[in-house]
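Quick one: the structure is below, and I'll ask about it shortly.
Every protein chain but one is kept in place in this view of the complex.
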Amino acid sequence: MSDSSFVRTQMLPPEVPPLTERGLVRWMRENLFSSVLNTVLTLAGLAFVIYAVAATLPWFLNGVWNAKDIKECREIVLANAGPEATGACWALIRERWHQFLFGFYPADLYWRPVLALGLLLVSLAPLLYYSMRRANLILVGTVSVLTLIALALLAPGAALLVLFAGLFAALTAVAWYAPQKLVWLTLAFPLLAFALLWGGSVWGPIGVAAGFGILALVYSLTKSFLGVVVATGAGVVAAAVWWLMVQTSVTTALHGAIPLGIQAVNSDQFGGFLLAFVIGVTAIGASLPIGILLALGRRSDMMLIKTLCVGFIEFVRGVPLITVLFVATLLLGYFLPPQSNFDLILRVIILVTFFSAAYLAEVIRGGLAALPKGQYEAADALGLDYWQAQRLIIMPQALKVSIPGIVSSFIGLFKDTTLVAFVGLMDPLKGVTTIVRADVAWKGIYWEPYIFVGAIFFAVCFGMSRYSMYLERKLKTDHR
Amino acid sequence: MKKTMFLGTLAATTVLAGAAFAGTLDDVKARGELLCGANPGLTGFAAPDANGEYQGFDAALCKAIAAAVLGDATKVKFVPLSSEVRFTALASGEVDVLVRNSTATYSRDNDLKLDFPVINYYDGQGFMVKKDLGVSSAKELDGATVCIQTGTTTELNLADFFKHNNITYTPVTVQDDSEAQRNYLAGSCDAFTTDASGLAAVRSSFPDPENHIILPEIISKEPLGPAVRHGDNQWGDVVRWTYNALLIAEEKGITKANLAEVEASSTDPEVRRLLGLEGDMGVMLGLDNAAFKNAILANGNYGEIFEATIGTSTPIGLARGLNALWTQGGLQYAAPFR
């Protein structure tokens, strides 16, 4: 008994777990077949996936990229895959992709919308990432490279390309050295985009910008002896006088003297995703200030203002967008002075702006409600007046909290721009598709354009919703 | 922030904003562009091609009017209009003339306050069915499902026809022409009804036109023509006489190709008046004397337009039928040009 050496002095090396407890098998046991219900669900899911893939994959694989019409497509599929097979006809996309993206925008000017999109993303940088230098640089840099590649593919000419390269290099440099300075681009972007997309004389947008200059000038000159409120009023009146009465003659005269400008493009040539972006971005951008005012109005102590705001918001939120679009086409003409008549895209943008303002108002109201009461009291205690408190204390916090909501409003609005097809505009989904299908060569094609357009919508919306989730997480940690 | 974009556009468009109504002719001249309401996509009649250029029978008339008024057939802006908004768009001055295969009817004339100065295509509503359905007359369609486009006169005709013949049907309403065709081809309905010209156009675009038949019954009169606003007679006259000029040109054998030759050699006083060589016919209407010559030069005469867009040589393959000149047994008859 003395040599009790069978007592181990060392640890045994751990056994490899049994087969069912390791690797793939364990993972499957835990994640797929942990109970009867789970097994049934897994099998059902598997059956569904297999069925879906089996039903659609051959169609995708047999796709034809190179054909001149649908007949040729079908013949190629027949020749390649036999009589029973079906195949997609991607040749349509190859032939008409530009109409899905740009509508009937002149082909040699495609660089203008592309450049505008690049500038849009750059000008969003300061809003999306505040003053985070690295994020700004990454965003601006990536956007610059992508835009330049896209522009180079469109081949607008070497001189222009060099110019754009310089422009984007400068923007990237600004994003690194002085990210706050990018805000100036953001402020100038609306006019810049207008000038780029619609073209025409450069004096029009400059004239509009001059109006804001006049507003600022009058305000700063009169502020000292009229007080803030009256000075603002005076500035607005002066600017309005300029815009409504003086501007047209001045810009016309200037254009006569120095005819600077680029080729004008009519708005009826806008279509496809270009139109979706123009309507979506303009409407959301323009509706933000209106939405803020409506949200503040809804929380106001003033009975009349509150009633008006609530009435407006609830009315707009209670009717479908399509009826609002019908109002734009059918009724707006009745409400305006008899001789006036302006283009459908603009009318649609105006009404869509009011429509989304009501939704944004609710989002921002949510942001305002999320602020602790202490913030308001603190602002009061500091002796700030209403607008100072809003500008310095309340809005920066409320807007920050509302950004995810604003982004999802934008996603919703962007998807809803497809409805403009029903009032005769060329949205990518139905408008362009109908036109493409009116061509005898492509009659009888259904799925391909829908898949193409759907995929682009998905990419854009999914990207934005991921961004909004990222932001939500970031904002959450800021608050804890 | 982006409000400025708005103001910019507002400023730009209020400048452009044409005064509507009273003097459409003056407005068009001042604007330097004709606004023409068109079908967003009906093969053969009006549909944009790959470059976004509108082509077709109706589109050609728009171009001829633009050529007559502005001297340039390209100065026309096509405004695509769905069947539901077309008349409102015209009434509100959004377009100067609506050339969108619209039927002239009493109530449209008097209730909607429109004028149809001319009929550029005499049509009638018909039915198309698949051959293997074994139907040879519309009266055998008892209990059938019929595809129909909303917002047109066809749905009223259809209801009247079935009621009158004491038979029943199920309507399948669809939003636009391309949806109607899709539904018909997919078999959502036994029969597809629309104007006979439309049926022919649609059938020609099918991969297997021989498997579809157009039933012999024409259940309605569908005089299709350009529409203008009630009360602007001068503008109505411009449309009427531009169209008549195209008809007279066919009658007199003036084509786009031989126009220069005819102009140099013709001694026919009506031809000389038409081409602006004699008299002040264009000026009487507030146009240029060469207006009608320009109109003919735009796309050729009526017969040429017909043949190039919807005639037998095109995939659509419509015969002239009722739309032949009166000299050939049709209904197209222009008042004399004097």
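Order of writing sets the labels: A and B. Residues in every chain begin at 1.
Assume a residue touches a chain if its C-beta (ideal position, glycine included) is under 8 Å from a C-beta of that chain, and two chains touch if they have at least 3 such contacts.
To be clear about the criterion, contacts and distances are computed from a predicted model.
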Per UniProt record, name of the chain withheld from view ["ABC transporter permease subunit", "peptidoglycan glycosyltransferase", "Succinate--CoA ligase [ADP-forming] subunit beta" or "Heme exporter protein C"]: "ABC transporter permease subunit"
Of A:Leu128, A:Ala150, A:Ile305 or A:Leu399, the residue in touch with the unshown chain: A:Ile305
Absent-chain contact - pick from A:Phe48, A:Trp65, A:Tyr177 or A:Tyr470: A:Phe48
Touching residues (missing chain, whole complex) on subunit A: 30-32, 34, 38, 41-42, 45-46, 48-49, 227, 229-230, 301-305, 308, 314-315, 317-323, 326-327, 330-331, 333-338, 411, 415-416, 418-419, 421-422, 429-430, 446-447, 450, 453-454, 457-458, 461-462, 465
Interface with the unshown chain - residue positions in subunit B: 21, 83-84, 87-88, 91-92, 111-113, 133, 141-145, 150-152, 155-156, 158-160, 163, 169-175, 179, 182-183, 186-190, 230-231
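Please note the rule applied: only the chains that are shown with their structure count from here on.
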Between subunit B and subunit A, distance of the C-alpha-averaged centres to the nearest whole Å: 39
Complex interface listing, subunit A residues touching subunit B: 71, 74, 95-96, 99, 103-104, 186-187, 189-191, 193-194, 198, 200, 204-205, 207-209, 211-212, 243, 247-248, 266, 268-269, 281-282, 285-286, 288-289, 326, 329-330, 333-334, 338-344, 346, 349-350, 353, 422-424, 426, 431, 434-435, 437-440, 443-444, 446
Subunit A-touching residues of subunit B, taken from the complex the two chains share: 1-21, 40-43, 47-52, 77-82, 85, 88-89, 92-94, 175-178, 181-182, 185, 204-207, 315
